[in-house]
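One structure, pasted below without further comment.
The complex appears here minus one protein chain, its other protein chains still in place.
Let's look at chain A:
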């Protein structure tokens, strides 16, 4: 399981780093570069940690276990890079310069220190993990403590900053990304605490190694969450727009019966383009938006053309029946009643009223998205609203006042 999980983490981190790299070339932005380097180092950590690869690395030198040393150094470098990324987020590049330089000097010192301590501890080539026997050596234990401290500090900082700025950013995807990264950092922090526990436990003679697989599972998933979080704001919009596009297509289709009834059948002269394009072509992004736009304009045109045939009594009844509903729903039901009454009158050859009262005002703010949402409501009410049917039925059966129930029945 560890091989699969760590391979996934390594592949994910490399893909994420490469993906971000395409932006760095263009922007030359140090904050983007820091995100990129952090992801790449994460890729290094997990690549060096994939068990078969680590065993192979371990056996490259006869006297020293190279794989563990490489992992330790990569983790410390990753922790430093994450701290630099946070410094560049929280400071201007000019202000961050000094602190970044200090971190890099500290990293160089720590790299030397770990290497010296590690080589002094002489861990054997077959010692593939941070096992109890390894921790028995003081030099190696010091290496592990430095490694845990560096990782722990970086994860704590990511978690704190992530949770805080997830609330402060106005961009939903950045907020979700920061939350994911913070959650991942919290998991890795839990791994650090566990690792510290096993180290202290080994000194006290206690055995906590049974949780080894679980701890790797937690660390791997924590890292996956961090890389997902750091890249979500980049690739998330593709998914969001894909979802929006599907939703728009569904709404466009929902307008079709209404469009057929009031535009294509009653006022075909208002149709600009009766194209019978295939569904796939209709679904293409630019084409769909244009079609949605045309459909909305033709529906507005037909609404104006039908205005002289509106039955004012039916409209008044619809207004009374729906006065308890919210503005959008109410206006859509009233508009649907107007349209149904007008289509009925026009079809029956009723005389047109040349000075009709204004049609029900739609609570729209002039943009296509709200117009589409409103027309979808109208189309739904036109097809199957109980309120509309009631308002129309009463106009032939009973006086207007008798049609108003004391407690209105909710339509299907």
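Note that in this section a residue touches a chain if its C-beta (ideal position, glycine included) is under 8 Å from a C-beta of that chain, and two chains touch if they have at least 3 such contacts; residues count from 1.
Note that contacts and distances are computed from a predicted model.
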Missing subunit (named according to UniProt) among the choices "NADH-quinone oxidoreductase subunit H", "histidine kinase", "IrrE N-terminal-like domain-containing protein" or "Chemotaxis protein CheW":
"IrrE N-terminal-like domain-containing protein"
Among A:31, A:115 or A:137, exactly one should touch the missing chain; which is it?
A:31
Check the options A:305, A:318 or A:336 and report the residue that touches the missing chain.
A:305
Could you list which residues of chain A touch the chain missing from the display?
19-20, 22-23, 26-27, 29, 31-32, 34-35, 85, 88-90, 92, 165, 167-174, 177-178, 230-235, 237-238, 241-242, 244, 248, 268-275, 285, 289-290, 293-294, 296-297, 300-301, 303-305, 307-308, 352, 354-356, 358-359, 362, 364-369, 371
